[in-house]
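Missing here: one protein chain of the complex. Every other protein chain is in place.
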Amino acid sequence: MNLETVNYQHDGGVAIIKLNRPQAGNALSAQLASDLLAAASNAARDDNVRAVVFSAEGDFFCFGGDLKEFKAFGGQPEKLKPIADQLHEAMSIFLTMPKPVIVAVNGMAAGAGVPISLVGDIIIVDETARFRLAYTAAGLSPDGGSTWLLPRLIGFRRTQELIFENRELSAPEAVEWGLATRTAAQGTALDTAIKQAKAMAEGPTMAYASAKKMLETTFANNFVAQTDIETQEISANMAGHDGKEGIDAFVNKRKPNFKGVR
Amino acid sequence: MNLETVNYQHDGGVAIIKLNRPQAGNALSAQLASDLLAAASNAARDDNVRAVVFSAEGDFFCFGGDLKEFKAFGGQPEKLKPIADQLHEAMSIFLTMPKPVIVAVNGMAAGAGVPISLVGDIIIVDETARFRLAYTAAGLSPDGGSTWLLPRLIGFRRTQELIFENRELSAPEAVEWGLATRTAAQGTALDTAIKQAKAMAEGPTMAYASAKKMLETTFANNFVAQTDIETQEISANMAGHDGKEGIDAFVNKRKPNFKGVR
Partner (left out) sequence: MNLETVNYQHDGGVAIIKLNRPQAGNALSAQLASDLLAAASNAARDDNVRAVVFSAEGDFFCFGGDLKEFKAFGGQPEKLKPIADQLHEAMSIFLTMPKPVIVAVNGMAAGAGVPISLVGDIIIVDETARFRLAYTAAGLSPDGGSTWLLPRLIGFRRTQELIFENRELSAPEAVEWGLATRTAAQGTALDTAIKQAKAMAEGPTMAYASAKKMLETTFANNFVAQTDIETQEISANMAGHDGKEGIDAFVNKRKPNFKGVR
């Protein structure tokens, strides 16, 4: 793919998607939202992609909306809406695509950069990275799925602290609070994420896909409804290649050879 | 306002509401529930109120339902219902009013005093305060929104520990668990809350209002529905005074001058 503000590479079974406006702190312009949607769609659609790494070029992850560009809109909502819509659609694709998404947060995430940094199944954070929502400091309310993601990750009270007070979190705090999965030594988040994505691309990606789908809907279901879905999914996985292979390998104490199919 | 068991002051843009039955540990009588509802309604309705502080007079925050009064009811539910209804309506107003609510927990919160102490956007706790649900110790099930608030703040397991075992939490534990936002040195919670409320009253209160509204409904929405609401809200804020002002101030590296309008 050839995009202006997003890098897209395909390395083995892994797509590596990187925000690429480093001179602007990878701030979200109209172009970047459009490019990110194209990249996410492509990774979701391409059957040769079995896992995705999402990161950014330069020293920062993402500074959030490009407020210089937004200022030029003169407050016209019809200029903001297509950007927000494309960003949210891209994020929805990351959250729901039937393959693992690993985010490497290479540096500071601010504003919409915070929720964007959280749209993966595994979040690896450079030990020097920081998180700060900052919307209300600019007179704005949160977007980027902040109000969907944060309460499900860290509860209401800490979400309120981030939104109303714009408290800045360090990388270790983000892990301790349950925003991110783990830290990586300075400068190593991307390599760590790629290594893990390659391992997961060789894994039972349909089983991962079942888990993603079920987590996305869990809060809308009671126990009976959710376990009915679990039974359908584990049955389908057990009947397919990777489930049979996994069970046989377990019983015979050998290493499984998954294909990502069921 | 002139109320029997609740103090209501208006200081600049801030309403200060204090439970005022200190001789009874601010226990919830029929009168107090009625007064609290009147105070909450007034703060919500008064356009000159841009932020609210909620606290209590004396050494305790609230000991919960006034069991002496309840005993006189002789177990007649029709006597309890109007008290519970008024209390819950007052709490719902705190949770949904389009302005920030800061709670100063000045001392012990027990029974319904616990959920009442949690109905704000920021919860500041005297370092000597303690929390204890205590309902089941009196043969009762929790009310005051305990079963709505606690699972959203601290998860199921710790909610069960508080409800079934009546474990008492210290102020630092309440912060560590995510019930409260932070502690304040002994005797300073109210002043700290007033100072912060005055600062927030000068802030982008419509953006805060958007955030409150979106958090209240998040668990009922999937990602697409919630982000659609986020786009509507940020668009409305960006088109209004405070959003334009905030973006202009950010771009020009100056201090914003918010008016609480959009």
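Note that the chains are named A and B in the order they appear, and that numbering of residues resets to 1 at the start of each chain.
In this section, contacts are C-beta pairs under 8 Å (C-beta built on N, C-alpha and C of every residue); 3 or more make two chains touch, one makes a residue touch a chain.
From a predicted model like this one, the values you see are computed outputs, not experimental measurements.
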Which residue from A:D126, A:D143, A:E161 or A:D242 sits in contact with the chain not drawn here? A:D242
Could you list which residues of subunit A touch the chain missing from the display? 100, 121-123, 149, 152-155, 178-181, 200, 203-204, 207-208, 210-211, 214-215, 218-224, 226-231, 233-240, 242-251, 256, 258
Residues on subunit B that touch the omitted chain in the whole complex? 67-68, 70-71, 73, 75-77, 80-81, 84-85, 88, 91-92, 95-96, 135-148, 151-152, 154-161, 163-165, 216-217, 219-220
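By our rule, only the chains that are shown with their structure count from here on.
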Per the C-alpha centroid definition, the whole-Å distance linking subunit A and subunit B comes out as 33
